[in-house]
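Please read the structure below before turning to the comments.
Here the complex is missing one protein chain, while the rest keep their positions.
Let's look at chain A:
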Amino acid sequence: MSILAYNGGAVVAMKGKDCVAIATDKRFGIQAQTVSTNFPKVFRMGPTLFVGLPGLATDTQTVQQRLKFRLNLYELKENRLMGPKTFSAMLSNLLYERRFGPYFIEPVIAGIDPYTQQPYICNMDLIGCPNEPEDFVVSGTCSEQLYGMCEALWEPDLTPDELFETISQALVNAADRDAISGWGAIVYIIEKDKITEKHVKTRMD
């Protein structure tokens, strides 16, 4: 079995009209056994900056800690907030430093630039190659199911409420076709002046 599928999990992010959304499942498992139903893989790194770190759970925790460390030092030295594009470059560098012994995570970034208000999404492979599309990004053990759901449901310029529905349906239905993702979900809707965190009720199997 692939090491990226040892713990299971899924993350998706989408762009909307002047907003972005990011969603994660909550399962933590060891192969087929579900150990916890309260292990979200999305972390808030700034007022309007979120990162999703699906993959091997130990690396989810370690990368989150190391990322926060680098971001804190940047904000202390530069005395300003880090924008999502810069964060993406930093994460890419962090992962490529481990090119021949990588962290087993495939991250997803979603945020709104604190100074230009531009929405931004990005995903990467486990060695830091960035991909910055205009529509949606997916990652995790049901990424193929997520691609199908997103391609079918997404359209440009969705309002925050419409975006919430779209991203929730994409994540929930993709995870329902994956034996090692699901067991609860959290969706964050990120606008320039507020963040909405919603816990979505899902199948628990």
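Brief remarks follow.
To be clear about the criterion, a contact is a pair of C-beta atoms (placed from the backbone, for glycine too) under 8 Å apart; a residue touches a chain by one contact, two chains touch by 3 or more; residues count from 1.
Convention: contacts and distances are computed from a predicted model.
Its UniProt record calls the unshown chain "proteasome endopeptidase complex", which is the correct pick from "U3 small nucleolar ribonucleoprotein protein MPP10", "SNPC1 protein", "proteasome endopeptidase complex" or "Globin domain-containing protein". Touching the chain that is not shown, out of A:Thr34, A:Gln118 or A:Gln169: A:Thr34 (per the contact rule at the top). Of the listed positions A:Gly8, A:Pro40 or A:Pro107, the one in contact with the omitted chain in the full complex is A:Gly8. One chain of the complex is left out; on chain A, the residues touching it are 2, 5, 8, 29, 31-34, 36-38, 141-142, 144-145, 176-180, 183-184, 203-205.
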